[in-house]
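Heads up, one of the protein chains got dropped from this complex, but the rest are sitting where they should.
So, subunit A:
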Amino acid sequence: MISSDSMRGYNDALILAVLAGGDSYGYQVEKAIRDRTGGAYSIRETTLYSTLTRLVKNGSIEAYAGEISYGRPRTYYRLTAAGRRLLAAKRKEWVQTQAVVSKFLATEE
């Protein structure tokens, strides 16, 4: 299980990547992250919620009311054009980050 500290800085990208696959709601996003990492990373629900809130604020995703659940409309999120651009930038950045960090950590000296 990877720690929340190690993943700090990547949560935005993970959520954008999940939403790139289709609109989703909070728990579905949480579950998708857990399933796609084989349970190696479980995002905290407050981390997920605060990241979603921040992405809505910066226009990367939009929130809308979906089907009724527990007696009220469930909040769904969809990726915006700005969000797609941000995800593309995050992917490019990740390739660079990986290349840089690998220089130090990929093999034992």
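The rule we apply is simple: a residue touches a chain if its C-beta (ideal position, glycine included) is under 8 Å from a C-beta of that chain, and two chains touch if they have at least 3 such contacts; residues count from 1.
FYI, contacts and distances are computed from a predicted model.
**Q** Can you tell which of "Permease prefix domain 1-containing protein", "Nucleoside ABC transporter membrane protein", "Formate dehydrogenase subunit alpha" or "histidine kinase" UniProt lists for the chain that's not drawn?
**A** "Permease prefix domain 1-containing protein"
**Q** To test your reading of the contact rule: which positions on subunit A touch the chain that is missing from view?
**A** Residues in contact with the chain left out: 4, 25-27, 30-31, 42, 44-51, 53-54, 57, 69-70, 72, 74-75.
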